[in-house]
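Certain chains of the assembly are absent from this excerpt, and the rest are unmoved.
As written, the chains take the letters A, B and C, and residue 1 is the first residue of each chain.
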Amino acid sequence: MSRFGVLVEVRLRPGIADPAGSTVARALPALGFDGVEGVRLGKAVRLTLEAPDEPTARRTAEAVAARLLANAVMEDYEVLAVEALPNAPEEGPRP
Amino acid sequence: MSSDTLPLHRALGLTDDEAQAVEGALGRPPNPLELAMFSVMWSEHCSYKSSRLHLRRLPTSGPAVLVGPGENAGVVDVGDGLAVAVRIESHNHPSAVEPTQGAATGIGGILRDVFTMGARPLALLDPIYVGPLEDPRSRWHLDGIVRGISAYGNAVGVPTVGGELVSAPGYARNLLVNVMCIGVLPTERLALARAEGPGNLVVLLGAATGRDGIGGVSVLASAGFAAEPGAGDEKRPSVQVGDPYEEKRLMEACLELLERRLLVALCDLGGAGLTCAASETAARGGVGIDLDVRAVPRREPGMTPAEVMTSESQERMLAVVEPARLADLQEVCDRWEVRASVIGRVTPPVEGRGRLRVLDGPGGAVLADVPAAALADEAPCYRRPARPPARPRPEDDPGEVPALDPGAAAALVASWLADPAWAYQQYDHQLLGNTVVGPGGDAAVLRLAAPGVPWRGKGLAVSADGNPRWCAHDPRVGTTLLVAEATLNVACGGGRPICLVNCLNLGNPEHPEVAWQLEQVVDGLAEACRALDLPVVGGNVSLYNEAGGQDIDPTPVVAVLGLLDRLRPDLPRVRLVPGARLLLLGRPRDELGGSRFAQAAGRSGGPLPAFDPVAHRRLLDLLVSLVHEPGLLDGLHDVADGGLALALAELALAGGVGAVVRGLPDQRALFSEAPSRVVVCTREPAAVRAAAEAAGVPVSDLGETGGDRLLVPGLLDLDLESAHRAWRGALPRWLD
Amino acid sequence: MTARVGVVVFPGTNCEHDVAEALGRLGGEARMLWHQDPDLHGVDAVVLPGGFAHGDYLRPGALARFSPVMGAVADFAAAGGPVVGICNGFQVLTEAGLLPGALGVNRSLRFVCRPVRLRVERTGTVLTGQAEAGQELVVPVNHFSGAYRVDPATLERLEAAGQVVLRYLENPNGSQGDVAGVCNEAGNVVGLMPHPERASDPLQGGTDGQVLLRSLLAAALDRSASGARR
């Protein structure tokens, strides 16, 4: 078994209203940022997991995202990165 | 100066003399862990070393008081086998560093103070003081504070039913967030944080321990902020994140453990973390505690024993349990998904003194060995040099404030209007189904009931009040006026005042003017409470509220609880109905010292109006009986900040009904903030008059309601529609 | 006969007692159903009350829908049993797929707690059996994520099928179509963001929620009389 860090992005589907993103976008000109056309706010979820290999780690992360992290009515997800981590932290952070 | 060139005790916030005293208490030099434990326990925040001496002057007992100051919360008997627990705290410095999390963890802490007594939290209040909203930083402060309270209080399931929202220049760099909680308990469930029975187990409940808020009480809460905005940045690692879901489970588990009588003692972990909870619990019970620091569940690897012992990680409680009950405790905790870890046991006192020992693993090396009472009770106690401010007695007698034309007077009043709904609509103020009068009125009124405590007809009224303008003007008299206002608010809600808690927010006590303010505030509080037979059952002192050497104005906040023997659904509110009479109960007055009106005219002189407790008590009694008389009053509001003018404006706005007010000689009578006066709106003026006369309370006719203006001929002419816009928009304009 | 209503309790639920008290006032009998227990203990109806099940940090209802009790609730609903989700309960029912749509963050990005005016759009559901079509009610809302979200085609379908049960007359959260409450096709599962249990006692300042809770109790009695499950 090896340890992997996986980054999953969960984002609102196109067409679903994003009041938080819109609020950021509206605030930008007043702060002197002019060229920003649009902002969408989603979640970045970092999972640390054990798996025999990278493809398995990716599949697990995708399953977690599909089952739990994203609500299919409003959201899509994408695994953005999978990286191998050094093994066995002596007294790992407990969730 | 970098901290590694400092002697350790100074880096930890102890003075050289205090370090000497630690050595004296131990009879040997402390090791670094012991020094760290003393530094947090002897901090201003935990030890009250600058205020203890003064607080002794407060009246704290009364026939109904079951627990006075000193425990986690005060407890008062309210009959029917029930008691009410109440507590107020400041969370000023953490909220200045991170408003959302600071306010949220303040709520978490005050809830634990109340449920640790065996009480189910019923309601929260949140007095807030921030800088001018023109300043984006103050807007960020206020927005974040309200979000934090909203996120935590709503999720944990306790309604926020009142508070205060003051915006003034003095708080721009040092804001104030006070939090208050009221709970109810069957009297026999009352639990104290008193360890007993050598051999009993010490169990840590709740969240894992991380490097949160290390030194929060000594370095953050017991020192002021630097001059530069952002110069507090190096304190930032102290930020703690609140977890209301953990708190909710912890609360349910603790209340069930107490209900099933599975515990010997229970104590929350707040400032100074495990060191505080363990030393206070042991000291109160006259026993010792051995703690195995390795048994404490950690959130992060590599934490040192000192970090574990002083961490302020949130959502943790310390329980003492007999070994035979451990399995039952575990079962309750498992069901609520609350982690429970045995981390130590109670030990017998040695030569009459319980010792708090920190062990490295079971039976391992002794890392610290300190008399519990030395930590908890024997901190130094200071009488700081005090001196009244060298303020020249201003010549600008407010008696000579030039009169304004009615339109200008209306504009002035409109500029004071701010509907706090922007804040309280972000709070769930209806949870538990108890809220009869929610935020926005004089006092919040609640049913005295809770899950497991069926309603028997009684109610509670509560109001929290502060006024830095009065208290800067004259801290002693100003504080008496606050007690007058809070009791009057409660009586307007139909409550007979039964007790008071206070939070004294002041500047740096090492400044003689601040030390003087502290003395004066305590004197004023003691004087007023004594005169009203109102026991002070708890409080909190927050010092070092300064930024860049500038102290805040003295900001005592007092909160009064009142009891209603029976509740009616149609309690009179702050509002007018058309076609009714307006009466003033209480002696007409016209002193302007310390008023908003005088301040607006640049007059800062003159004495504050005096408080007459005898007349005030008569008024309180009268109000309580009038409010409970069905159909007698249609509306009412006390006169305080902003005087009769603001009281009338708020009454008119709330009901959308105007009035024509006569019989006031001049604008002094309209704008005086003198205490012990209430405006009532009634369609039974003769009956009200008769009751007032029988009670020996002066009563005068103010005029009649109706129309769409608040008109005081020759003195004030306020158009309700535009005033309504100003009132509703005052906060959203800046914050939405 | 007393209607027996199961009130589902997740860790983090906080309106269960309020709902039980309100139902009790109207003659019903509430029984708490613990989330870990897959047995509904023969109740005649189920309420999922308000609160923050499992903290609701990731997304309201995201974790709660996996609780053992939810399988039983789904079976009960499939068999025609009356199921009502209030606020957090509505969020849980959408997450569980028992109701269409989802609930997003309020347009204001703020929590909102205030009374709102509603209109009954559809009678004959387990929540509106005793209400009149077009009836206006004032009931408090109390949420951070109450904006009803659904794709436009589905919303059209819901409107056409009469699955919009309650509509805001003043939209407090940015819900599409001003939707305050929806039901499933059969009308036996209803979710709503407003809290009828907070408008069911004169002491709380209103009683407009009573008609909804009474409807639920009547639906529960019907079910119990018809002998289904017991």
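In this text, a contact is a pair of C-beta atoms (placed from the backbone, for glycine too) under 8 Å apart; a residue touches a chain by one contact, two chains touch by 3 or more.
Predicted model, so just to flag it, every value in this text is computed and none were measured.
Enquirer: What is the chain count formula for the full complex in this file, using the labels shown?
Expert: A x2, B x1, C x1
Throughout what follows, only the chains that are shown with their structure count from here on.
Enquirer: Just curious, how far off is subunit C from subunit B if you go by their C-alpha centres, in Å?
Expert: Computed value for the inter-centroid distance: 36 Å.
Enquirer: Just give me the whole-number Å value for how far the CA centre of subunit A lies from that of subunit B.
Expert: For subunit A versus subunit B, the centre distance works out to 40 Å.
Enquirer: For subunit C, which residues are shared contacts with two or more other chains?
Expert: In subunit C, the residues touching two or more other chains are 108.
Enquirer: If you look only at subunit B, which of its residues touch subunit C in the complex?
Expert: 147, 150-151, 154-157, 243-245, 248-249, 252, 336-337, 421, 424-433, 435-436, 447, 451, 567, 569, 736
Enquirer: Please give the residue numbers of subunit C that touch subunit B in the complex, ascending.
Expert: Residues of subunit C touching subunit B: 11-12, 14-15, 17-18, 21-22, 51-52, 54-57, 108, 110-114, 140, 142, 144, 195, 197-198, 201-205.
Enquirer: Looking at the complex, which residues from subunit C come into contact with subunit A?
Expert: 58-59, 62-63, 94-95, 101-102, 104-109, 147, 149-151, 174
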